[in-house]
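Heads up, this is only part of the complex; the chains shown haven't been moved.
Chain naming follows the written order as A, B and C, and within any one chain the residues start at number 1.
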Amino acid sequence: MIVVTKHTASEQEISNLVEELKSAYPVEIQKITGSGCTVLGFIGDTSSIDMTQIENDIRVERVMRVTEPFKKANRHFHPDNSIFEIGGRKIGGKDIAIIAGPCSVESEEQIVGIAESVKASGATFLRGGAYKPRSSPYAFQGLEEDGLELLKIAREKTGLPIVSEIMDVRTIEKFIDDVDIIQVGARNMQNFSLLKELGRTRKPVLLKRGLSSTIEEWIMAAEYIMAGGNEQVIFCERGIRTFESYTRNTLDLSAICAIKKLSHLPIIVDPSHATGLKFMVEPMCMAAIAAGADGLIIEVHNNPAKALCDGAQSITPEAFGKVVNKMRKYAAVEERQISEVN
Amino acid sequence: MIVVTKHTASEQEISNLVEELKSAYPVEIQKITGSGCTVLGFIGDTSSIDMTQIENDIRVERVMRVTEPFKKANRHFHPDNSIFEIGGRKIGGKDIAIIAGPCSVESEEQIVGIAESVKASGATFLRGGAYKPRSSPYAFQGLEEDGLELLKIAREKTGLPIVSEIMDVRTIEKFIDDVDIIQVGARNMQNFSLLKELGRTRKPVLLKRGLSSTIEEWIMAAEYIMAGGNEQVIFCERGIRTFESYTRNTLDLSAICAIKKLSHLPIIVDPSHATGLKFMVEPMCMAAIAAGADGLIIEVHNNPAKALCDGAQSITPEAFGKVVNKMRKYAAVEERQISEVN
Amino acid sequence: MIVVTKHTASEQEISNLVEELKSAYPVEIQKITGSGCTVLGFIGDTSSIDMTQIENDIRVERVMRVTEPFKKANRHFHPDNSIFEIGGRKIGGKDIAIIAGPCSVESEEQIVGIAESVKASGATFLRGGAYKPRSSPYAFQGLEEDGLELLKIAREKTGLPIVSEIMDVRTIEKFIDDVDIIQVGARNMQNFSLLKELGRTRKPVLLKRGLSSTIEEWIMAAEYIMAGGNEQVIFCERGIRTFESYTRNTLDLSAICAIKKLSHLPIIVDPSHATGLKFMVEPMCMAAIAAGADGLIIEVHNNPAKALCDGAQSITPEAFGKVVNKMRKYAAVEERQISEVN
């Protein structure tokens, strides 16, 4: 951490500041005296120091971090890729996970039908929304508990582990019991109460990027979960909010490279929610693999035109089958593989 | 609602589509046939129709709403400004509410001292964070329950009603008992579980705008609370996330005009969090009043350099006193008044 | 300027780096050795150093500026506000300039009529577009040279100095001859060829902020003009592009405070283009004055419904008169005045 003093601060004021900082924080401080300002360098662990507090000092011009504020998620302290084994499938490493299923669970027939179909095409996990975050209180909110029950039936029939989104910290025990990966949606990425509770579980968490979350904030959200002792966090890039309105969000595939450099945790991509447009799903799946993603989460619906939500971005099981086949070719270029269902 | 068909759709396909839509939704449909496409106009209540589902139909090019998707918050159905009376002070109408206090409650001495001081300068409500949303799990998280207790002591000594942020739906009973206005932070603006629970209470809610929330999404968040029966929602503009990094966020004062046009609910402004820079607090307070805001929420700390969070944007009680005096002059131009403490 | 080395760089590599930097740049270098990295502080004039070049060195982790890259526009070296006298009116200081007129010049009758009417209501400058930046090549592009001639007629009849936008560097001589303030539009804010040519003139320049320009880039654009010897630059905030689509752009009034802190140059506000909505013009004018703006530029059209461009944001001369009267009250609170026409 670096503290730049105001050019109006006197030598005496700077000396006092150094003494105060030394007594407040467990760090060494070194000083560079320039023509316009003095720079103080902090040596030691600065992760718990609140920059804004120092910035507020009348003698201080600016404070800058030189090291990242996250530890457990940091590749620096964990150079190898994390690989998680969930329900017999791997996420991370050479394996590419394919999570597929409908936006919402609607009926037993629907979810079991889609599950069987996506499994046949190569999906390794089943996704399905039981609790739905909808911008309108008047829109369909999901089948809730019944939806989780239907997902369990689909898992029993197909063997596919299930991924579903949690909306309320009060349902956490149910999710621990029922699902294999707990999804945290974009709108809850900084629901810190929820993150803390997830840190107390030992369930893998799929952490979607917030609509306007920076890479650093996103990793810090993972750090919240890991700080509680749960190290199985999987990032999911799902597009960020920008001025462009042709797509629902702007898919940031460079985030894959950033996460891979900064963290050892796996990262997957959601092309369906990112673009909101079904004709973009296939090319964005291929681009995600080419960019180094560890998996995809894809909306598949047997009858997109009748889907109770987000039909515009769902593809049919047939289209999904073709996408998986093409992904295998791309994975081969990278000497990776779509992870096998045993 | 308007549905535009694909230019490739045949007459027969369009006829079928019209029949299907009529049987699916309780609306009348009228048709305009153009050279490149056909336009279907829906007549009736479309608020519960999911646009994306129709958009997904293979015969459909685009779907557009022509009326707003919110009802209870809509000025169209409630032309007069809503005015709420909370702890003997009014919010909305001619009165301008001044909510002041520290980012975090730190000690009895601190919160009581600041409360007395801001009351003397003209504040009408006391704010103070007990539960703090921090981007790092290693940063100070607030005094939590103890913080609420200290706020109650400050209220007892000064008579100022208190405003504090809720972070976890499980603490809602405590907030109902302890505070006068429950604040929903920007990061929880679309925490729909929390919004629904708040809808079941009869406590006024201060609803901060999400970091990347559109005006419409923000009003829909209020609609969630109102749909549950709680009509006392106060909007709070606190800056949106943009590419500009000189300020922490970009304060969107035009949002005041937008909310005033679209909704009957009051709106206040938080210049401290919006800019993150104390030298901007005063001018942005004045600008907010000039733009028509119904109040301000301002961070005040007796010793900003030692504040446990967000010191960089807190002003001193002395500075606050000057700001309030100046605000009185601006309010007078608009024939409004800083609401009186009885 | 501060250079942080990679934690993998050896002591010898860092020594070599220091020597290389010293020989490449006219600066002193001081060194802080920490546990994870070494920090090099540059002492001396770093304004011509290209940060990205150093950042590219294999031994370097990050480079950070601690001082601003602009000089002539910097308040640090010019603490007093710049005040320009143009056609007998002042911009900057206690005076608030009111620039009013139509988006496009359409006819002699139109421009003279509006000029007389806005003058009567208190406008101190006349604006009018002769060359129009339109997103479609099929839309009306302005009367071009004829438009400038009509503006001159309006100036002759009313005495109002004229402001008009330049689109093409090849018309610069004509603009020097014909107009009193040359406007650079948002889309040309980083048209560096144009900025350099304007630097060679001695005409005041109204520099609109680019759609996605940071405060620093905007000041650097002014620095381009000033570096050429033309010190009369007036900033114009006109909204930035964000995700919000209710308003055309998001008016950033905090930019007034930022410019006032960083620079000595005056800044005015364009509420018409920023919001694109006429009902927001009045409140945003008031907010701009309350925030410290040195003037306003307002679209006024005698018949907005028939305006050849941007009618949706133009107000009538009657509405403009009321706005000016109200602005006088706001200016009085700040002990400022709408500058008088002599």
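In this text, a residue touches a chain if its C-beta (ideal position, glycine included) is under 8 Å from a C-beta of that chain, and two chains touch if they have at least 3 such contacts.
What you are looking at is a predicted structure, and each value in this text was computed from that prediction instead of being measured.
Complete-complex copy count for the single protein sequence, taken from this structure file and not limited to the 3 chains in place, is 4.
Just so it is clear, only the chains that are shown with their structure count from here on.
Chain B has the C-alpha centroid lying closest to the overall centroid of all protein C-alpha atoms shown. Ranking all chains by how far their C-alpha centres lie from the centre of chain C, first place goes to A. Of all residue numbers seen at the chain B-chain C contact, over half occur in both copies; the interface is built from largely matching residues.
Centre-to-centre separation between chain A and chain C, using Cα means, comes to 39 Å. Counting partner chains per residue, chain A shows two or more touched chains at residues 212, 241. Those residues of chain C whose C-beta lies close enough to touch chain A in the complex are 2, 4, 7, 30-37, 39, 41-44, 61-62, 64, 66-67, 76, 212, 241-243, 245.
Partner chain B is touched in their complex by these residues of chain C: 212, 214-216, 240, 242-247, 250-254, 256-258, 261, 274-275, 277, 279-280, 283-284, 286-292, 326, 329-330, 333. Residue ranges on chain A touching chain B, taken from their complex, read 47-48, 50, 52-53, 55-58, 69, 133-140, 167-170, 187-188, 190-193, 195-196, 210-212, 217, 220, 223-224, 227-228, 241, 276, 278, 304-314.
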